[in-house]
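Shown here is a partial selection of chains from the complex, left in place.
Letters are used for the chains, namely A, B and C, taken in the order the chains are written, and counting of residues starts over at 1 for each.
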Amino acid sequence: MSVYYREVANEVDLFTRCYEQQLPLLIKGPTGCGKSQLVAHMAEKLKRPLVKVACNEDTSSADLLGRFLIKGNETVWQDGPVTRAVREGAILYLDEVAEAREDVIVALHPLTDHRRELYVDRTNEELVAPAGFMCVASFNPGYQRGFKELKPSTRQRFVTLSLSYPMPELETEILHRVTEVDLKTCQRLVELGNKIRGQRHLELKETVSTRLLVHAARLFKSGMSLRQACLFGVGQCLSDDVQVLEGLKDLIHLSM
Amino acid sequence: MSVYYREVANEVDLFTRCYEQQLPLLIKGPTGCGKSQLVAHMAEKLKRPLVKVACNEDTSSADLLGRFLIKGNETVWQDGPVTRAVREGAILYLDEVAEAREDVIVALHPLTDHRRELYVDRTNEELVAPAGFMCVASFNPGYQRGFKELKPSTRQRFVTLSLSYPMPELETEILHRVTEVDLKTCQRLVELGNKIRGQRHLELKETVSTRLLVHAARLFKSGMSLRQACLFGVGQCLSDDVQVLEGLKDLIHLSM
Amino acid sequence: MSVYYREVANEVDLFTRCYEQQLPLLIKGPTGCGKSQLVAHMAEKLKRPLVKVACNEDTSSADLLGRFLIKGNETVWQDGPVTRAVREGAILYLDEVAEAREDVIVALHPLTDHRRELYVDRTNEELVAPAGFMCVASFNPGYQRGFKELKPSTRQRFVTLSLSYPMPELETEILHRVTEVDLKTCQRLVELGNKIRGQRHLELKETVSTRLLVHAARLFKSGMSLRQACLFGVGQCLSDDVQVLEGLKDLIHLSM
């Protein structure tokens, strides 16, 4: 099944050039703005296999590079996703790379500069990435967790693309294409999303993603009233604060 | 044995639509308001097996996804509850999801968006959830432990339902149905519960749950005086502070 | 050998009713007030086996539920104390439950509500507790370590009994029965205990337990002077502060 993707800026062009020039790419942007979809779309377009790694602070380098497993009475080596990506010349997607422990990131340094090498210490193997291999990472600077920033020595290995939410017409079209809900309703949902995005005084940790609008559209499509669909699919998902929730509820009642 | 469940808002409707639309659902609400019962009831209603996971900060992803065990002189793979739930197309219930470590939650991300995939790295297997699979999570925003909030990138994957304690008539009926204590006594217990719930100056960490009223009703049914049943089953369970306990005791003496 | 136990409040009655109604029981009270003795006594009275677990922050859920052991060239499963208690329909006593890590406590949640189930993930076994099974926990709110409180979602699963030190006549009798020291001396020891308990300005972390009085009585019985027995068995055990120790010494010299 082909991934539906609609370009926001000229990110497809930049991605393609980085691929051709063998430069690693960092995609920064808020939750649900389409970072993962872009990568899935590009893998399809460039006809490369895609290997995704959801980075988190408990992933060890063994999880990424591989480990020995005991099978029957033999020890067999099993490649981790990164090693697999290098062998296959895949697009390696490190989702939320800033969440990873530094040892994991540092182990990937030789892979992300001119060397394009991966050293798998446990098997004492040094792999050179084939031409088709590309390393892409994403991170969300909006969390503002200062202690989870990338070190400059990591950051400066990547060409950087900054993504944000799509413009209204585009977001409406995306909503319509993904959910098959009528264009008029999709437009009203996008309007609601942008109204909430404009309410800076609500001090939401993160604002309405396209994903939330998709959820509301789907609930509506299943027969729920639009107002209820927005309450359960958008409002309740943005805060636990009673007063903020009241504000969101009012906004939804006025709009729907 | 069928689970007894009485709808509070229109949560059964929302749950059903999410199931049909293949949207994950987050249920938020205070201790003992019936989150687990709702899920058990819906699993029965939707005729899906139910797999429960009590989330906590020491659960590893191996606990959830599975591990290799040495049996005799062979290594056999044993599915963890999440993997089992995906294979069986079950309802997966992540109880108190905010307690889980991020690595566990992040590993479930591909399962909770449009991909509905689970990648089991140890076996290098990629499972796609069947239509019957649904992911439900619960959490209690009342604990106010800021450092145990869900990240927006997790939160925005779920349609959100907010549950609270049932209205007096409904809670009385529930009490009566569950304990078989006479309706009159059940009503007095619910009145006591609501009186205590109203005492904001007591600064209780969490207020009286329906579960506590059930306990008091059961102690009464076993032959204890109602006053004592409320002291042991409700009052003593809400605080360790001597003055607060005196206040609760007075309230119970006045009411019973 | 039968456990000697003298009822302080009507704790035996409450314990019995909880047992009959299949409600879990939490016993709170200061060090050495007789929490463990009550449980031992009730197990005997109710003719149930007793399984004790001393909770602490390093106990893992494997310690409680069980683990696989390699014996010869086979892997055999060994039940942990909780699993054993459920299988045997025993009284499970979780001593100082607030010391346990949350993962251990949360794993016991389904065992302490209406489900009365224990899920042993490593063997993928779901045990339902037989009628004779009862879960009892103890904790000491006096330590005032705010960060070691029980979560409301745990706390509200238990009917709660608050125990304290027995009244003078009763404590004298207990001392006499346990140590076989003459009643007159036991009375003087209890008087000393209550004098020290009244010295709030000494700011002792925890005051004189019945256990300390038993120790002093035993040292006296072995031929030591009562004064020395109280110094070594009571005074020195309550503080390391030179001035506080001087105060305790004066009190003992005046009383003995």
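Everything below uses one rule, namely that a residue touches a chain if its C-beta (ideal position, glycine included) is under 8 Å from a C-beta of that chain, and two chains touch if they have at least 3 such contacts.
Just so it is clear, the structure is predicted and the values come from calculations on it, not from any experiment.
Student: Tell me, please, the full copy count of this complex, given that what is shown in place amounts to 3 chains.
Tutor: 6
By our rule, only the chains that are shown with their structure count from here on.
Student: Which word fits the touch map of the chains here: line, ring, star, complete or other?
Tutor: Basically the chains just string along in a line.
Student: Of all the chains shown, whose C-alpha centre falls nearest the centre of every protein C-alpha atom combined?
Tutor: Central chain is B.
Student: With over half of the numbers shared counting as same, classify the chain A/chain B interface as same or different.
Tutor: On the two sides of the chain B and chain A interface, the residue numbers are mostly different, under half being shared.
Student: Where the CA atoms of chain A average out and where those of chain C average out, how many Å apart are those spots?
Tutor: Measuring from centre to centre gives 52 Å for this pair.
Student: Show me the residue ranges of chain C that touch chain B in the complex, using the header's touch definition.
Tutor: 13-14, 17-18, 20-21, 23, 26, 28, 60-61, 68, 70, 73-75, 101-103, 106-107, 109-110, 113, 119, 121-122, 124, 141, 151-153, 155-162
Student: Which of the residues in chain B end up touching chain C in this complex?
Tutor: 31-32, 52, 54-59, 63, 69-73, 78-81, 95-96, 99, 140, 143, 205-206, 209, 211-212, 215, 218-219, 221-224, 228, 232-233, 236-237, 240, 245
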